[in-house]
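Let me begin by handing over the structure; questions about it come next.
What you see is the complex with one protein chain gone and the rest in place.
And then chain A:
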Amino acid sequence: FTEMPTDNFVESSFWNFDALFQPQQHPARDQHDTFFLQDPAEALQLPPGYTAKVKKIHSQGGYGSQGYKSEWKLEEARKNLLRTHTTSASARLLYRLAQQEKFTPVKCFSIDRVFRNESLDATHLAEFHQVEGVVADRGLTLGHLMGTLHQFFTKLGITQLRFKPAYNPYTEPSMEVFSYHEGLKKWVEVGNSGVFRP
């Protein structure tokens, strides 16, 4: 797995949410959960052709999807924020991959900081680190995803895994990964995953 560049804490709503099919009215884009920036408040540039495509998918649908059929505002996408997940870097990576003349399969990872507007307590911090991995190739299946996750966790010493259906705006199917914690004697969630939506 090759390391992805993730050295930008400041991200635009476009890459953090819109390009990942997270609807503009989604609760996660609320003031309560995301750090929006006062200065610089808006992204200076967004990829023009791509932005138009994203707008169409949200409001009308496309690539076989019905879309959200609700208004898509450019100002909303321009808002700058501190990224809430490293998936925004994955989105940029996939965009760059799509710009390539010839498709080459990639396997990428990143481990970096993300920010969420939470009150601090025993299990929550406003900034924490996420480990993220992306595999892009032809003919990938859900079984492949499960296998890759199994390999990854085995290296960490976690072998008992179960997968549970979940929901992410940008992946379908999505799975939460649970592992049995010997100390707590119960299954705890150790990760989230999914196959990116077409």
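Descriptive notes on the structure:
Just so we're on the same page, a contact is a pair of C-beta atoms (placed from the backbone, for glycine too) under 8 Å apart; a residue touches a chain by one contact, two chains touch by 3 or more; residues count from 1.
Definition applied: contacts and distances are computed from a predicted model.
Missing chain, UniProt name from the options "CSN8/PSMD8/EIF3K domain-containing protein", "Phenylalanine--tRNA ligase beta subunit", "cysteine desulfurase" or "Transketolase-like pyrimidine-binding domain-containing protein": "Phenylalanine--tRNA ligase beta subunit".
Only one of A:38, A:100 or A:123 touches the chain withheld from this view, namely A:38.
With the whole complex as reference, residues 1-5, 7-12, 25, 27, 31, 35-46, 61, 63-70, 80, 82, 105-107, 113, 115, 117-119, 126-127, 135, 137, 139-144, 146-148, 150-151, 162-167, 172-175, 195, 197-198 of chain A touch the missing chain.
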